[in-house]
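Missing here: one protein chain of the complex. Every other protein chain is in place.
Moving on to chain A:
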């Protein structure tokens, strides 16, 4: 018997504050007005996507001691904009990135439980960690957390938040006007947590929400991050959108679940993916080249080279050859508030490799950054893109994708109009929502049930 086709999960990432987002395009709208968020969310819901995804950053990035000004700068508060989006959508899941370092469990648990109530069970939390004193300067506590403790804090933060969500059982609110009993149990919401990072007790004040707990996402890629996801997340926002690396990541993470007593279908793998559509594959390829040139201006190319060189390169010509000087190797980095720079563990070796690449291909600085940076994941006619996405998912390289359009707010519209119908025709993507909560869309069990909604319905 052949394996049944997997259903694809699709989500939409609101364009972020990095050079993927092309703000210079004439079609690019506001990144802060609510109309942009509402348009984007409505498109995602029209396309029957699982959820919308919002990233977060708690300090504006700097480079060379100055606020980085070449990308989109400025974004809204995650919780507040998601609560407002709940008013203009009915089914779409609402996923927000919230930092576990610069927040406290009681407040975050209140906010997610409230968002879940206010959206009728559509909330999700992408749990991220940071430790840097740079971001800490915006907060009362400052940069208090050693790097090696960030996952232990995140794990304990999530565990504590779960204790708060669980402190109210279902059916605790009786609101019985005849007998005058509002609460079933005087101790509803009682909790005690004593641990390395949190020592708190008292009474939680938001009753159990429709999903019981928000859906939990994790995005870190380190061994610790993968283990954190395997132990307690419902989904991973991953970065592996290539077929081979995607399959390796998928197998690795799903393989870690058994030791936590979890099944492979209890953790979804959803890589970020960009796309460029055209009427033909050739037209899309040409468009993709143009988009890359928009994403990497000469000025942007120099700044990206500085991520590796860790020194001021403003005197160089972006259309000229790579610098002869070697990168500065130092704990102090020219770029602050950007996780990406930590990936360059041996900058001198990378510089050598890039110089060779540039010489062999006759690339300028800008050409090099365009060609080595994040190229679009899916480029082609709608048929080709639909086929690639389906092949990728059926090959167990992911369970679906979190799509990152490069134009705000209309960049998702062509995908919704042209690719989604093809996936629906192939029977690998829902023609309409079957449930009301995000857990329903993702096929995840309600924490009170022990079985996914579909299984409950079947039994």
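Operating definition for what follows: a contact is a pair of C-beta atoms (placed from the backbone, for glycine too) under 8 Å apart; a residue touches a chain by one contact, two chains touch by 3 or more; residues count from 1.
The rule we apply is simple: contacts and distances are computed from a predicted model.
Per its UniProt entry, the chain excluded from the display bears the name "LLM class flavin-dependent oxidoreductase", taken from "Energy-coupling factor transporter transmembrane component T", "FAD/NAD(P)-binding protein", "Autoinducer 2 import system permease protein LsrD" or "LLM class flavin-dependent oxidoreductase". Residue-wise, the contact with the chain that is not shown comes from A:188, picked out of A:10, A:158, A:188 or A:277.
Contact with the chain not shown here comes from a single listed residue; of A:5, A:27, A:67 or A:431, that residue is A:67.
Take chain A: the residues that touch the chain left off the picture are 23-24, 32-34, 38, 57-60, 66-67, 69-77, 79-81, 83-84, 86-88, 102-104, 106-107, 110-111, 113-115, 117-120, 137-142, 168, 173, 175, 177, 180-189, 198-203, 205-207, 209, 297-300.
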